[in-house]
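The structure under discussion is supplied below as structure tokens; questions concerning it will follow.
Up next is chain A:
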Amino acid sequence: MSPLPFDPLLLAIAAPLAVALAIALGLPKRFSVKLAYVGFALPALLALHCWYYFPADAADGYAFVTQYGTGLSALGISLKLGLNGIALPLFVMAGIVGLAAGLYAIQSGAERLKLYLMLLLIMQGGLMGVFASIDVFFFYFFHELALIPTFIMVGIWGGRDRNYAAMKLTIYLTLGAMLSLAGLIAIYVQSGANSFDLIELRRALGEAPLALSLQKYLFGLLLFGFGILVSLWPFHTWAPLGYGAAPSSVAMMHAGVLKKFGLYGFIQIALPLLPQGAPSWTPLLAWLALGNIVIIGLVTIAQRDLKQMVGYASVMHVGYGLLGVACLSVLGAGGVVLFMVAHGLTVALLFMLTTSIYHRTGTFDMQEMGGLAQKAPVLAAFFLTAMLASIGLPGPGLLNFWGELAIFMAVYAHAGWMVVPAVLGVVISAIYGLRAVGSVFYGQPTENFLAHQQKHPVTDLRWNERIPALILLVTLIALGIWPRSISDPINATLSAFYPAIEAVATRITP
Partner candidate 1 sequence: MTFAVMNPELLRAAAASNHWAAIFPEMALGILALLLLVLELALPKKHHGLIPAVAIFGQIGLLAWLWFNFNSIVIGQETFNGLLHHSLDGQFMRAFFLVSSIFVCLLGTIALAKQKMPRIEFFHIVLVVTAALMLLAQSNHFLLLFVALETVTIGFYILISYFRSNPLSLEAGLKYLIMGGLSSALLLFGIVLLYGVAGNPALPSSSANAMNFDELRAFLAANPGNFLAQIGIIFVLAGVAFKIGAFPFQIWVPDVYQGAPTPVTAFLAVASKAAGFAVLLVLVLRAFAPYAALTVPVLSVLAATTLIFGNLAALTQHNVKRLIGLSGVSHAGFLLLGVVAAVINPAALGAVYFYLAAYLLASFAVFGVMTHLAGENDADQELDHYVGLGRENPFLALVLAIGLGSLAGIPPLAGFMGKLLVFISAFQAQLYPLLALAIIGVVISIYYYFGWIRIVFFETWRAPLLAGETDNRPARTPVAWPAGLALGLLAFTTVLLGFYQGGFGEWLLNR
Partner candidate 2 sequence: MNIGLNDYLFLSALLFALGFFGVLLRKNTLVIYMCLELMLVATTLALVAFSRYNGTMDGNVFVFFILTVAAAEVAVGLAIIVALFRRRLTVQVDELNALRN
Partner candidate 3 sequence: MTADLLFYIFSTFTLACALAMVVHRNAVNAALCFLLALVGVAGLFVLLEAYLLAVLLIFVYAGAVVALFLFIVMLLDVKGGRRSNFTKSTLVAGTGAAALLAVGLLSLHTHGRITATLPAGPGVGASLKGYAYQLFTTYLLPVQIVGFMLLIAMLGVIVLSKRHAGMEDVK
């Protein structure tokens, strides 16, 4: 347990929000930026602290549990914070990605920087809250808290099509969030626990499970709610568009962390609470996930816009997560958690570097670049590493590989042949990944790019860009080399409450 005299989780959530408030109240820009460093660093440090002190014996329960009333005790809502083995890795990942995104944002010198940092800090607070909440209501609440700045930031600082993108993003995500909320409320109401406390809900539903048909309805609701939020095919079209338009730090935090809400919701809430409802939906989920992997994979190949491509790639990779969820097993779910951490770090890195590329080329069109490695070898190295990680190449992407491997193993065990198209995704991602690296960095620059270089001399990655990149990359590689640092807590937690799910799970394919 934490030796700190205060609640690390609450502080990790409150610190960025407090800094945001201070900025909103009119802190001068100089101090705002300095304080923003604190606001971004504190959650990351506290997350690492919690990781370090995470007790191995917190197997079925939670560590660092605290509870604060907010005035809705009549409904069983309270701010109950804590981490279990599933939440911990994501909490840490959220801290790290948030730190990197924050650092990148500070150096970006965006217009209206104060507002930008303020919104980003709110987002960071929300992200930390999502994974630290035991209370299901606050789980949702923090997600929304982080989501709102996303909309605004896409709209204000976004790129091409930002107006349409922001609108589409907002409407889609609101729909997803509303469906999820409906599902969560329904679970709350039907459980009879009169509490949104996940532990209470789990206990209540463990003792008296809901009727089978009800579980089916509710799981369906959550499936589409969470599905839209994680860009399940064919409800994904908001994602590439939104990410294509989003400012980099937002894309980093949303695609990297916030989007994991849905998958996390499946693993932490939907499956444990509705174990019997899940099996009737998993074939559909698996098929749609294959749609993510194969169809979106191929669509990704056809992209010319680098940022859209990264967006599509992230949509594609989400398919692995969904497929892992559909397996309804410790292995699948554990693989998904590993994969989420890996994917979060990777995709954040990719979005960041994509923007760095844009600053040097003045375009996202991959056919208007070329030869950038000659001028910016460090950027090239980072991008190549990130891209290889994202395509799951063991090495830089060792953690991605572990996640994918566990998912594939689970898919074969529960869905047989479906593992073939799933693994095929590995080939597909190699195709678009290398194509991107090749056309951006290798070969000769195009004439337009040369003309651009005349006006804007290309420099290599600056240190204030390198540091956030390094933070992400080092975390990714370190976790990849020693995955047990996160897989053991995951395994312990999942093994505690997944047997009930595995007991009723059926094979996805005959």
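Selection criteria: all candidates are chains of the complex that A comes from, given by their letters.
Here is the rule we use: contacts are C-beta pairs under 8 Å (C-beta built on N, C-alpha and C of every residue); 3 or more make two chains touch, one makes a residue touch a chain; residues count from 1.
Because the structure is a prediction, the values reported are computed rather than measured.
Here chain A touches just one chain among 1, 2 or 3 in this complex, the one numbered 1. Listed in rising order, the residues of chain A touching candidate 1 in the complex are 24, 70-75, 137, 140-141, 144-145, 148, 151-152, 155-156, 162-163, 166-167, 170-171, 174-175, 178-179, 181-182, 185-186, 188-189.
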